[in-house]
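Left out: one protein chain. Kept in place: all the others.
For clarity, chains are labelled A and B in written order, and residue numbers in each chain start from 1.
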Amino acid sequence: MSLRHLIDLDDISPSVLDEIIDLAGVIKENPSYYTDHCHGNIMATLFYEPSTRTQMSFQTAMLRLGGKLIGFTDPDNSSVSKGESLKDTISVISNYADIIVIRNSFEGAAYAASMFSKGPIINAGDGGHLHPTQTLTDLVTLSYEKGRLDNLTIGLCGDNKNGRTVHSLIKSLSKYPNNKFVLISTPELKVPKYILDCLKANGSTYKFSESLEESISELDVLYMTRIQRERFTCSDEYETQKGVFVLNAEKMKLAKKDLRVLHPLPRVDEITVEVDDDPRAKYFEQTEYGIYARMALIMKMLKTPSFAPPERPLATHTSLTCKNVRCITQTENYLPTLLKETDGELICKYCDHSN
Amino acid sequence: MSLRHLIDLDDISPSVLDEIIDLAGVIKENPSYYTDHCHGNIMATLFYEPSTRTQMSFQTAMLRLGGKLIGFTDPDNSSVSKGESLKDTISVISNYADIIVIRNSFEGAAYAASMFSKGPIINAGDGGHLHPTQTLTDLVTLSYEKGRLDNLTIGLCGDNKNGRTVHSLIKSLSKYPNNKFVLISTPELKVPKYILDCLKANGSTYKFSESLEESISELDVLYMTRIQRERFTCSDEYETQKGVFVLNAEKMKLAKKDLRVLHPLPRVDEITVEVDDDPRAKYFEQTEYGIYARMALIMKMLKTPSFAPPERPLATHTSLTCKNVRCITQTENYLPTLLKETDGELICKYCDHSN
Partner (left out) sequence: MSLRHLIDLDDISPSVLDEIIDLAGVIKENPSYYTDHCHGNIMATLFYEPSTRTQMSFQTAMLRLGGKLIGFTDPDNSSVSKGESLKDTISVISNYADIIVIRNSFEGAAYAASMFSKGPIINAGDGGHLHPTQTLTDLVTLSYEKGRLDNLTIGLCGDNKNGRTVHSLIKSLSKYPNNKFVLISTPELKVPKYILDCLKANGSTYKFSESLEESISELDVLYMTRIQRERFTCSDEYETQKGVFVLNAEKMKLAKKDLRVLHPLPRVDEITVEVDDDPRAKYFEQTEYGIYARMALIMKMLKTPSFAPPERPLATHTSLTCKNVRCITQTENYLPTLLKETDGELICKYCDHSN
């Protein structure tokens, strides 16, 4: 089956997702077979917001397939500073490159870009909204390291309220049978209600915990994230609490022998350096799986025929505009308003905000 | 015939220009044939002044020929910030790369660079002076879209006074027989006298217009450019006038069925977004033609043998220096003074200014 763009991981059918995950594993076993697989193809990495790590992982994936690269990483050096619209930039760059990877601080930017591109668009992060290839990386890592994506007890420890990678991983894993989630955080940093709704809808088991030490022994997977200091109500609170959510060698002693520890990186101090040498720590290997995941994705997308013109839906509710100040429609005013009614709310198709 | 450097489009003989335009068309028809044509060659893009669009078009052209890239885009990150001369930078980089593309804010910089380079130099813009590959792109686009470069009625609408791409296109097209020019602008933004002299010398027909609406119906080609707000004498003037030179769907209704609309981009608001979907709008395709034009140029230049040492003319008028403050000779004081007497004036060979 084909895959035109990757804006939101939810857009991918389970069978296509499985194909990509399987292909990533095949590439890992025999990477040199793919050295010239995308020979003659060009990828553009348009990073309106710098993220060296993510940009280099896409670049490495394309280079390991024999492809070539153009792009920018600094908005001030791009034509953007001359006031060019996203539409015009994409219209031009899709004449240069066969596939475009875009990162932008506005929510819905990658979806908007897909309306004007001849070739496939990959969302490499649109503000705090979506970052589907991080979750794809997490799934490939687990699939390979645990041998399965079901029947797992998954602990998520850190900032469960604000971490978009946490939400995206829970949504994806809740679709597989018999997964149990242990949500480890301060009361203030619990997952939002829509994630709980998703867990309930998929029939997944979950529970809350305020202690990593108490919960670690039952986990098959521990997904750590950083808690930013400014998330705590006061500095005292931070000093008291921070140790509770730090993974160290002592807590690792309580964990199963086949636990796998993941982290989207960069890490600050939520995992101590001594844990790095524990064979159950897989957060550095995770970045290697990220290369295979992106290689599989790129191969899949470049194989999809792109003769059809870009899809541009007709505006709905032309008298309204999305109220989210971080929505791409705020700055790119030629974009059609796209609001869909769900449970009595008007949800923006670009940024998923309720209006 | 061979082509060592491309500093000014006027330096290219008509037969070589025709060869390049024809080759660009051949590449467009069968791009994959050229995938490895420059395998093993390196291009350096030295952008002392950022221009992501232009830099990416050269990079794409070289990559589509199987070549490789080095370069910089930010003068502060280059050795330049350590006070290195253009001569030294070029002397070193021409040991690294087989072909050099240079953009610099000083007029005559590319010509100066060509004195010290082992390999070919392409001028990608030297201040407000010359930008020959934009005009080459325009010619390739017209040649393909109209099937000819003669017997055309060409409208040029916008800032005809300051637009270097406008001047260069008029100069090139006036060399072909039976072209008519309609110069559409405010009285303040008319083309300079030397362009009118050029039109007269070549026997081209031209007229002035202050209304795009009145002129559009007779045009085969419409070349739009941006009018910067600061070009108007006052803000009121700008608000009154700006609509007159904006291309919209309504004006397009008055135009011929086979009109072709071009624009060097980036566009701001001188063409409304609704025009983009009109099949006569070719400004986005124009950027694709720009890739073929540059591929043809690079192929031509890399085939030219470069065993001969760089040509360094002897200084004339050693007691004088060019008075143009934006001339490259102002900062690079080892450059020989090169003034030639034309019609009683001393013209600088670097920047074409009268002294």
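Methods note: a residue touches a chain if its C-beta (ideal position, glycine included) is under 8 Å from a C-beta of that chain, and two chains touch if they have at least 3 such contacts.
Just so it is clear, the model here is predicted, and its values are computed rather than measured.
Engineer: With the missing chain put back, one of A:Thr35, A:Thr240 or A:Thr331 would touch it. Which one?
Structural biologist: A:Thr35
Engineer: Pick out which of A:Asp11, A:Glu218 or A:Glu285 touches the chain that's been left out of the picture.
Structural biologist: A:Glu285
Engineer: May I ask which residue of A:Pro50, A:Gly128 or A:Pro192 touches the chain that does not appear here?
Structural biologist: Hidden-chain contact among the options goes to A:Pro50.
Engineer: Provide the residue numbers of chain A that touch the chain removed from this figure.
Structural biologist: Touch set of chain A with respect to the missing chain: 32, 35, 50-53, 56-57, 59-60, 63-64, 73-74, 265-268, 273, 276, 284-285, 287-288, 291.
Engineer: Which chain B residues touch the hidden chain?
Structural biologist: Residues 39-40, 42, 44, 68-72, 74, 76-79, 82-84, 87-88, 91-93, 95-97, 334 of chain B touch the chain absent from view.
Simple rule for what comes next: only the chains that are shown with their structure count from here on.
Engineer: Using Cα averages as centroids, what's the distance between chain A and chain B in whole Å?
Structural biologist: Chain A and chain B have C-alpha centres separated by 42 Å.
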